[in-house]
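Heads up, one of the protein chains got dropped from this complex, but the rest are sitting where they should.
The chains carry the letters A, B and C, assigned in the order they are written, with residues numbered from 1 in each.
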Amino acid sequence: MELFERLMKLDRRWVFLLLIIVCVWAYASSFSVPILVMPEVQSIYDKVEGLPEGSVVLVAIDYDPNNLAELHPMTYALVEQCWRKKIKTIFTALSMNGPGMCVQAIRDITDSVSRDKEYNGVMYKGREVVNGVDYCFLGYKPYYAIVILGMGQAFNQPYPTDYYGTPLDEVPMMRGIINYDQVDLVVDISGGNITDAWISYGQGRFGFDLALGLTGVMTAQYYPYLGSGQIIGIMGGLLGAAQYEKLTDNPGRAKDGMRVQLPAHLVIILFIVMGNVGFFANKWRMKREGRA
Amino acid sequence: MRRQIPFGLVFIFGIFMVFQFFVPHEKSEWVYEFLLDWIIVIGIFALALGIWSLFKVSVEKIKQGKEGGNYSYITLVGLYMMMAFGFTQQTGDGWGLYFLWIMLCSACIVSLMRLRASTDSGKKRMWALASGGLLVAAVLVAIFDDAWAFFLYTPEGLENSMFEIFFDHIMMPILATMFSLLAFYIASAAYRAFRARNVLASLLLLAALLVMSRFNPFIPGAEYVANASNWLMNVPNLAAQRAIVIGIGLGIVGTALKIILGIERGYMGRG
Amino acid sequence: MEFTSFLWLTFGVFVTLCTMSFLYKDNPFYKFAEHLVVGVSAGYFVIILWHQGLVPKLFQRLEDGDWYFGYLNSSHWEYMIPAILGCLMWARFSKNYSWLSRWPMALYIGISAGLAIPLEMSNKVNKQLHAMMVEIDWANFFGHDGFNLLDVTSGFSQVLIMVGTISAIVYFFFSKEHTGVFGRVATFGIWILMIGFGASFGFTVMARISLFINRLQDTFDWGGVAFDSTNQHYSGMFPAIFWALILFMIGYVVYEIVTYLKQRSVTTQ
Partner (left out) sequence: MKHRFLIVGLLLLFGLSSVWAQTEPPEADSMVVDSTELFPAAVSDVQVVDKPNDHGHAVIVTWETSADDGGGKNNVLRYEIFYSTSFDGPFDSVGAVPAGTGEFRHIGSKEPLDSAFVPDYTDLFYQIDAVTADPTIRTTSDVLGPVQCSGQWFNTGRIPVLVAVLIFGLLTAFFVLSAKRGKKLYVRPIGGIEAVDDAIGRATEMGRPILYVLGLGSAADVATIASFTILGRVAKRVAEYQTELIVPTYDPIVMSVAQEVVKSSYFDAGRPEDYKEDCVHFVTQSQFAYVAAVNGIMLRELPATCVYMGKFFAESLLLAETGSLAGSIQISGTDEIAQIPFFIVACDYTLIGEELYAASAYLGREPKLLGSLKAQDFAKAAFVVLAIVGLLAANFEWSEFTTLFQVID
């Protein structure tokens, strides 16, 4: 019986100690946690996975450094999946600090794709990703709503040149790609209200397939669009990013984060359960003693 | 009189601000912006009172010989250094006697604190002499050293490399770590308080448990749990928040009305 | 990375650990970090408020005037008023005139109370009232695809939000005891409140743990720098300092354990 009382009145420093140990251990080790994939993330993956070689995906990098922790992993997993499958990508950045994020992502992913790697049991040879052939980065332009609409007419209308200054007509991969009609999927990875413009001006007017990657706090308010079919999927926060990393079999920072999050949550739940077990056992004993 | 004039001011300016909200005209807007500037300026002038209070309390701790009173030196030297960095910047490539100056001033601050904290007159005299001497030395260094200069009205000091280092490597790590202690406190609070004592506590507990398990793949019906937690955040949580917001809004308006009309006077001293 | 930068980085890790030690108990290291950060942050805000508040709001406005005219020849002479009011705050330094400081305080409170009334009424009452007048989605009352009560946009959820809000408002009534039907509605209201609070508590856990992960990341990065031999300024001092801090930490932990064991043996005797 003393045990149950102890369960109830444990010094909180044991909670701290266990939590620290679990977090540091989970952070430093390299095991992977099972991640439950939600249908709204699976649908994005299925869409990309179903695209044939040479298809075009537009990735809109609309976030800045303060949302990097949650959103960068989504970009990394998604773009790497595309490039491994030789799907061409067009990048846009409609938030002020987006280009920096995009350049960093392109550099890192190019580096990663140049090595041989196995995903989901399929071996991919490392290859050189070439600017202008495998991807085209259009850069930043202000007035995002107008840019989104403009690209519906022709990409070279808002963007006469790409980010590096090459006229768009001279970029090899943009030959034959005029507007959204030639794009198979648009993924908006965003930490702000540019998402609304992609939904209403972009998807609403041109009817392309749109998927969203959002920060954790934003996620809840975009579920209605999923219900109405305006978007094909949502990746929400670190959780969504980790799910996508799991689907693409490309563990990155989000899975690292979840590796800490899950055991930490479990520790907290464990302590709550312990406290309640102690509480009920104690109550039961008191009742019994009171009767006796 | 001493009490009536302040209440009169509260009434006049309060009423003006209430009606200003409905008058979009440029003139009313100008007064509005001007009054907001008053608030900012008054607040910054009052900061001198705050710093004085911090100084007094720190010295008091040393004077009383309280355990850990000596840590107060760290506080005041840290405060002084940050302010000194923020008002100075190097003018050439080198720093000259800058660090000597900082040290002299810090020593001066310490001896000033000792001066206020000591009680017997012999020691008082000694510390007064010491702080006076250090002050003179510091002023001399400041006058004759050309490697750096004071910038009171232009923000060069914000780019002082020492100012940045103190911010990046002292302030930020401690503040961020303080914030991150929440990870542990949220766990211990949950452990301590989430007991199913009664219906209300059980509801709190169950809702929290459900939301915390929203990405836990080990429990049965994991997908259902994820949907349910999404629903909890969007339906009951929204209802609760909306009800509280409305109550708070009316509470604020009611309290503010009482303040303006002079019914509520508890915030103003007497005598 | 240069050696001095690494030293500062190490100092950052050191104060991180000092602050962390508060989890165990109040100790000299925490006191050091606490007193340091109080001073440094107070100084930081003095500087920020000076350069970004006082200078643009007051000095720059008055700079075209002359101090010996009391700045009355400045084009913004009216800014002498807040300056004078600010100086009145300093009357608090004196015992006899401290009542003068009530004038600026009264202005401060009067202006902000007046500001709050229409603004809060508009944002927290009028707009919420209008937001509650929604058209309920009767066609999809039980969810959009078949029977699914957990659909956030279903008519059922909309009705529940409405009912929940109203019963929670009823809970906050001060004029009536919570009895009878009124009491039952209020009870439902507090249920909704508690579920909402529980959910938002549970939702926050993840963000808070992320904060700790960030601190871990910084500490591990510091370790990385200490052993990064590709660094052009790298020298044997880097790992030496790393190990010095680690050993110091371990030493302190051992010291704490020993004192704890000693104390325990004293109390058990």
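A few notes on this one:
By our rule, a residue touches a chain if its C-beta (ideal position, glycine included) is under 8 Å from a C-beta of that chain, and two chains touch if they have at least 3 such contacts.
Here the structure is a predicted model, which means the values were calculated and not measured.
Every shown chain that the unseen chain touches in the whole complex is listed here: A, B, C.
Touching the chain that is not shown, out of C:V37, C:A83, C:M206 or C:A226: C:V37 (per the contact rule at the top). Only one of B:I5, B:L100, B:A128 or B:A189 touches the absent chain when the whole complex is considered: B:A189.
Set against the missing chain, the residues C:M1, C:C87, C:I136 or C:M237 yield one that touches it, C:I136. Across the entire complex, the residue among B:L9, B:M171 or B:A239 in touch with the chain not shown is B:M171. Contact with the undisplayed chain is limited, among C:I81, C:I166 or C:V225, to C:I166. Not every partner is drawn; the one left out touches subunit A at residues 12, 143, 145-146, 149-150, 153-154, 157, 201, 205.
For subunit B, the residues touching the absent chain in the complete assembly are 18, 21-29, 39, 42-43, 46-51, 53-54, 56-57, 60, 67-68, 171, 174-175, 178-179, 181-182, 185-186, 188-190, 192-194, 204, 241, 244-248, 250-259, 261, 263-264, 266-271.
The set of subunit C residues touching the chain not shown comprises 19, 22, 25-26, 30-31, 33-34, 37-42, 44-45, 49, 89, 92, 101-102, 105, 108-109, 111-113, 115-118, 120-122, 125-127, 129-130, 132-136, 162, 165-166, 169-170, 172-178, 193, 197-198, 200-201, 204.
Methods note: only the chains that are shown with their structure count from here on.
Among the remaining chains, the Cα-based centre furthest from that of subunit B is the centre of A. Closest to the protein's overall CA centre, chain by chain, comes C. Our note on geometry: subunit A versus subunit C, Cα centroid distance of 28 Å, whole angstroms.
Residue positions of subunit B with contacts to 2 or more other chains are 183-184, 186-187, 190, 205, 208-209, 212, 214, 230, 233-234. Counting partners per residue, subunit C has 23, 151-152, 205, 209, 212, 214 as the residues that reach two or more other chains. In the complex of the two chains, the subunit C residues touching subunit A come out as 23-24, 144, 151-153, 205-207, 209-210, 212-214, 216-217, 220. Partner subunit B is touched in their complex by these residues of subunit A: 10, 12, 15-16, 19-20, 23, 33-36, 38-39, 220, 223, 239, 258, 261-262, 264-269, 271-272, 274-276, 279-280. Against subunit C, in their complex, subunit A makes its touches with residues 13, 16, 20, 23-24, 27-28, 69, 216, 220, 223-224, 227, 238-239, 257, 260-261, 264-265, 268.
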